[in-house]
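Quick one: structure below, then a few questions.
As you look at this complex, bear in mind that one protein chain is not there, while each of the others sits in place.
Chains: A and B, in written order; residue numbering restarts at 1 for each.
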Amino acid sequence: MPTLGELATHLELELHGDPDTPLDGLAAIDVAKPEHLSFVSEKKHLHRLEKTEAGAVILHPDWLEAWSGSALLSPTPYVSYAHATRVFDNHPAPSGDIHTAATVAESVLLGDAVTIDAGACVEADAVLGDRVWIGAGVYIGHGATIGNDTVIKPGAVICHAVKIGQRCTIHPNATIGADGFGYAPSDAGWVKIEQLATVVIGDDVEIGANSTVDRGALEDTVVDDGAIIDNLVQIAHGVRVGRQTAIASQAGISGSTQIGDRCVIAGQAGMAGHLVIADDVHIGGQGRVASSVTEAGHYSSGTPVQPLRAWLRSASRFTQLDQMAKRIAELEKATGLDQQEDGKA
Amino acid sequence: MPTLGELATHLELELHGDPDTPLDGLAAIDVAKPEHLSFVSEKKHLHRLEKTEAGAVILHPDWLEAWSGSALLSPTPYVSYAHATRVFDNHPAPSGDIHTAATVAESVLLGDAVTIDAGACVEADAVLGDRVWIGAGVYIGHGATIGNDTVIKPGAVICHAVKIGQRCTIHPNATIGADGFGYAPSDAGWVKIEQLATVVIGDDVEIGANSTVDRGALEDTVVDDGAIIDNLVQIAHGVRVGRQTAIASQAGISGSTQIGDRCVIAGQAGMAGHLVIADDVHIGGQGRVASSVTEAGHYSSGTPVQPLRAWLRSASRFTQLDQMAKRIAELEKATGLDQQEDGKA
Partner (left out) sequence: MPTLGELATHLELELHGDPDTPLDGLAAIDVAKPEHLSFVSEKKHLHRLEKTEAGAVILHPDWLEAWSGSALLSPTPYVSYAHATRVFDNHPAPSGDIHTAATVAESVLLGDAVTIDAGACVEADAVLGDRVWIGAGVYIGHGATIGNDTVIKPGAVICHAVKIGQRCTIHPNATIGADGFGYAPSDAGWVKIEQLATVVIGDDVEIGANSTVDRGALEDTVVDDGAIIDNLVQIAHGVRVGRQTAIASQAGISGSTQIGDRCVIAGQAGMAGHLVIADDVHIGGQGRVASSVTEAGHYSSGTPVQPLRAWLRSASRFTQLDQMAKRIAELEKATGLDQQEDGKA
């Protein structure tokens, strides 16, 4: 159980209060108890300090007036909170062993302190860096490369020749490097296009549970350094996901689309293939991106939920929109408004 | 092969006809043969009885006029049909054994008659209740708790410290308790927020194949008793799914959203984070829920499919809607209708 003083030292934050205060966990401000460290990430939440029982709070130095208890002062309280979660992290640690119930081909190159758990299968010519952790039941295909300190969680499948960088986490049941969805239509049906390229994942990337990143046909699928990808996301063949781009759950990126750096793609958004998305583009939930986006900014599509009957009327009218627009134009003509309002539509 | 009389006794239904009629299966009314039990769940389907060859039919006592054959009478025929499916169930039964090709840590607490199939891995300090069935290749993390009579199907991953209640079914390749998607943005990129809480699943819950339920950051993700969740569903960190709420395939619930009891969320619906959804709310397919829903009822969003050319016109006009509304207002002003119709818009 760390003390407030130890936390201040570890997190490199200025301390306000008794350094010997013991803290045994993190909690949200509304539920925190005296044994908890908490945090306020935005000024608008300062009023919540009034009722908190937290033993100490991470907050911005400018906000000290609002709080008389113990504090850790940070110019970026939310980032400091993120760092603090590592102090209290309760995830199991790797054993550092190759489990006897794992299957590891002889030609596999193993770094130092590699962990391979029960039921995992590492195929010939794979290369596992230092401190790599291969979870239970994981599959690492022929010639795949996993960088130092990367963790592949249970049930994930990493296909042949896939390259994953350092300090990545691939979450359970994700599939990296399955065949892209490529077929040539012919009179006899779909003719499969073998996917000859692979997937290249940079450093510090996370890929969520049950997500899929397909291998390229002729050019690699690329996920750049620092990108974070949530659960059940589809990254099709030949896609590039830029540096530090975030893609939320159930979003899907179609083949060959190139997404810039620092983009944020919200849940269930979908992108057509062969698009180019600029840096710093934010797409709202369920966004329907059918053409390239050349300018940074926030974009959205879709319609809001309505009570069913009201929606049925809206949806029905949607199919009449073109006619409605033409009727407005007729009315403007009939009333002479089109002369005044010329060019408005 | 049960007889009609045995079925009546088992299902606790009044019998009409020959109790010795042998029945070897269930079939839909249109395809049922004399060896089949069938059912009519709604009055509007009664006409289908005219052509059926079913050996016996479950139906409402009020509908007996429409049927001269053997019958089981139920005030809720569809529920009785559901019960009857258990009689004819053909799923394989658990062996009751710990397979020699399973890996079970010494400290695991095993109830009575636990089955653990080949390739499964159960980590230290996990607790498996009576008659729990851990399927082939399943991963049960450190300290996870699985209640009596719960079945974890092949390939599912249950992460550390996850708690699952009694009589649950977790379908193949589902992932319960992977890290929630939490990161603090910083100048140096995304800083991971370790997810310190877990997932708590009540009793009588089903979670579909390849679905993901993420562990909480500071507060647990909760799926309450009797909730049913279909395939490929995303339940983000800190979400609460209420009692007996049903979530259909590919729906996604963002972080910290609280869904009430007895809600029905249709396929591909999406909910933003930090919302509160009342009890008994129904959201239609692909529903886009961006704000809280405070009243029970049916809600929907989206637009209907149209032939491509017609849709292109509608979609294009959608982007001009605000202008169209203003043009209508101008017209009302020009024609004096705005005086009469004041307040209408």
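Note that a residue touches a chain if its C-beta (ideal position, glycine included) is under 8 Å from a C-beta of that chain, and two chains touch if they have at least 3 such contacts.
The shown structure was predicted, so the numbers you read here are calculated from the model rather than taken from an experiment.
> Touching the left-out chain: which of B:Thr150, B:Asn210 or B:Thr257?
Result: among the candidates, B:Asn210 touches the missing chain.
> Which residue from B:Asp149, B:Asp214 or B:Glu332 sits in contact with the chain not drawn here?
Once the missing chain is taken into account, the touching residue is B:Glu332.
> Would you mind spotting which of B:Leu232, B:Ile253, B:Ala272 or B:Val289 touches the chain that isn't drawn?
Residue touching the chain left out of view: B:Leu232.
> Contacts of subunit A with the missing chain: which residues?
Residue positions of subunit A that touch the missing chain: 101, 103, 119-121, 123, 137, 139, 141-142, 155, 157, 159-161, 173-175, 178-179, 181-186, 189-196, 210-212, 214, 217-219, 232, 234, 236, 250, 252, 254, 268, 270, 272, 283-284, 286-291, 293, 297-304, 306, 310, 313-314, 316-318, 320-321, 323-324, 327-328, 330-331, 334-335.
> Could I get the residues of subunit B that touch the absent chain, sorted low to high?
Contacting residues on subunit B, toward the hidden partner: 25-28, 31, 76, 78-79, 81-83, 85-86, 88-92, 99, 101, 117-119, 135-137, 153-155, 169, 171-173, 204, 206, 208-210, 226, 228, 230-232, 243-244, 246, 248-250, 267-268, 285-286, 302-308, 311-312, 315-316, 318-319, 321-322, 324-325, 328, 331-332, 335-337, 341, 344-345.
Operating definition for what follows: only the chains that are shown with their structure count from here on.
> How many angstrom between the C-alpha centroids of subunit B and subunit A?
25
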